[in-house]
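Only one protein chain is missing from this complex, and each of the others stays in its spot.
This part shows chain A:
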Amino acid sequence: MNTRDLVLVSLFAAIIVALGLLPPITLGFIPVPITAQSLGVMLAGTILGARRGTLSVALVILLVIIGLPVLSGGRGGLAVFAGPTVGFLIGWLPAAFVTGYLSERFAAGRANGFAQLANLFIAAVAGGVVVLYACGIVGMMLVAGLPFMKALSGSLAFVPGDLIKAGVAALAARAVQAGYPLLPVRS
């Protein structure tokens, strides 16, 4: 890994941490405020691609492990890993990877704006919702002993919010792609 990639990974990890410290932002059309940290995971994949995106998320998780309060609400330390929702945190890794891989494959270097936007959205949903929830649900089954259907139904309430985040991530990733392209092209 060259030094520039190392710096990009670190800067993006800093962005994810900072997103957890910002006050929740409200979207114009719905009254529910969104917390931006899980948005950061989708952004990492759609903007930096699979490898660097996953590494920056891994860096944030390592910062949690070493005892820095980097998660939203000032959470941090090993105690976070004792929570029943730990799968949603570990799941950040495959989520960023899948989002990044699909973005590289289908959205990098596309001239057609709308197709690129749609592909970025699909990539963010596939990683940041499908893969992330799969990990979270498996985590709840293992840690809390919940049966699959119960763990699934308990998580579904959060899906609409995360779909909105995927939309925000896709729009923001496209804006970054236009202003400062970083996504490697994968064929």
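Operating definition for what follows: a residue touches a chain if its C-beta (ideal position, glycine included) is under 8 Å from a C-beta of that chain, and two chains touch if they have at least 3 such contacts; residues count from 1.
Methods note: contacts and distances are computed from a predicted model.
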Chain not present in the shown complex, as UniProt names it (candidates "Fumarate reductase cytochrome b subunit", "Oxidoreductase molybdopterin-binding domain-containing protein", "Biotin transport system permease protein" or "Zn-ribbon domain-containing OB-fold protein"): "Biotin transport system permease protein"
Contacting the left-out chain in the complete assembly, out of A:Ile90, A:Ile122 or A:Leu146: A:Leu146
Residue, one of A:Val57, A:Leu93, A:Val131 or A:Val168, that touches the chain absent here: A:Val168
Selected from A:Leu6, A:Val130 or A:Val159 as touching the chain missing from the view: A:Leu6
Absent chain, residues of chain A that touch it: 1-4, 6-15, 17-18, 21-22, 25, 27-28, 34, 36, 39, 43, 47, 59-60, 62-63, 65-70, 73-85, 140, 143-147, 150, 153-154, 168, 171-172, 175-176, 179-180, 182
